[in-house]
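Take a look at the structure set out below.
With one protein chain withheld, the remaining protein chains of the complex are depicted in position.
Showing subunit A:
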Amino acid sequence: MIGGLFIYNHKGEVLISRVYRDDIGRNAVDAFRVNVIHARQQVRSPVTNIARTSFFHVKRSNIWLAAVTKQNVNAAMVFEFLYKMCDVMAAYFGKISEENIKNNFVLIYELLDEILDFGYPQNSETGALKTFITQQGIKSQHQTKEEQSQITSQVTGQIGWRREGIKYRRNELFLDVLESVNLLMSPQGQVLSAHVSGRVVMKSYLSGMPECKFGMNDKIVIEKQGKGTADETGKSGKQSIAIDDCTFHQCVRLSKFDSERSISFIPPDGEFELMRYRTTKDIILPFRVIPLVREVGRTKLEVKVVIKSNFKPSLLAQKIEVRIPTPLNTSGVQVICMKGKAKYKASENAIVWKIKRMAGMKESQISAEIELLPTNDKKKWARPPISMNFEVPFAPSGLKVRYLKVFEPKLNYSDHDVIKWVRYIGRSGIYETRC
């Protein structure tokens, strides 16, 4: 259970403080500020113990969220709850920033009152919360009978995630396959580790209680865990390195997935995350980064970086940014690039090279001369890796949506009447090449 929840800005000023249990005193608020936010050294752990009280913290931009407890709790749950809280807040007012929190502090207190009681998590589904905590606040005398009963049915609904009697004139659904591709590559171009973590997000505006069936291509090999007996895992465990793992929203019937590998569910209304998965095999790496660093004497460095796009020429990658770190004692940088814009940013110790768009199977190159100040520091420059950001309109894991069928036997619309949209977005996660 959670004894209290505090939100601080980057200076350590308290923006929100809500105490749920007697054993957490006001001094806990100050203890965290003094020991963690104002501490000089790096954060040593997301769980800090101060005077027998455990502080779990999460940082969002420069906002600190801390959950406090004196009990021996389940750490994963507390962190998950903090993430959930961030999601709920983001669903109400967008980005979690100091200004937004200050402007919405009444709303946040309302939410905190609702999602935790006596330190125990209660209903935290954004959809359900939005029916009774609106931005303006509900006024009891204006409320119609119908609205009231709607809230009650939402709050008591048998299926926690969907209420009855939803009606849309246009039945529509949107599927987003969002992936983030992570790579760690050695200077020689060898993949040290790579994985894709993806999500299928569905936005549904469907009437009634529709039964949906989702199908994807068989490229993702979902290793059926637990099927293998002990000796099988012993033998095959070493070849099949990619243990891919996938999880579903609560609404998906897992028994059906296990037996027939079919994903069927009654979706919540509005936006939700249908599934989450991870793949490690046969990943399409959208970009290759080939670095070349040459040290010319003690005061000069020559850097040449080539990026190659590795996907269909008809597709366009966007928001490409390559970040080439420079040593701390850099005095001047000359950059020449064939495409896009490159700038040396002294404050970030890096050359930032931005390209708006790049088609597949192309190549581009940047070369830079870095002048160094002579130092007597014996420390060798650690050469941080070159990192990259981009967005591509396909799924680097190779996932494809084959179908999404909708059945609603009680209402008179069929699968053909539903307008469906599918979109693939691949983004870079941690995409680093060592140099």
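Operating definition for what follows: a residue touches a chain if its C-beta (ideal position, glycine included) is under 8 Å from a C-beta of that chain, and two chains touch if they have at least 3 such contacts; residues count from 1.
One rule holds for everything that comes next: contacts and distances are computed from a predicted model.
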- Message: Can you work out the missing subunit's protein name as recorded in UniProt? Choose among "AP complex subunit beta", "Sorting nexin", "Large ribosomal subunit protein bL19m" or "Aldehyde dehydrogenase, dimeric NADP-preferring".
- Response: "AP complex subunit beta"
- Touching the left-out chain: which of A:Thr126, A:Asn182 or A:Thr326? A:Asn182
- Who touches the missing chain here, A:Asp117, A:Glu302 or A:Glu363? A:Asp117
- Task: Would you indicate which residue among A:Glu179, A:Glu408 or A:Glu432 is in contact with the undisplayed chain?
- Result: A:Glu432
- Chain not shown, touching residues in subunit A: 1, 13-19, 22, 26-27, 29-31, 34-35, 42-52, 54, 56-58, 72-77, 79-83, 105-106, 109-110, 113, 117-118, 120-125, 132, 137-141, 143, 148, 151-152, 155-156, 158, 160, 180, 182, 184, 192-193, 195, 197, 223, 225-226, 228, 230, 233, 237-238, 241, 243-245, 247-250, 254-255, 258, 273, 275-276, 278, 378-380, 382, 384-385, 387, 429-430, 432
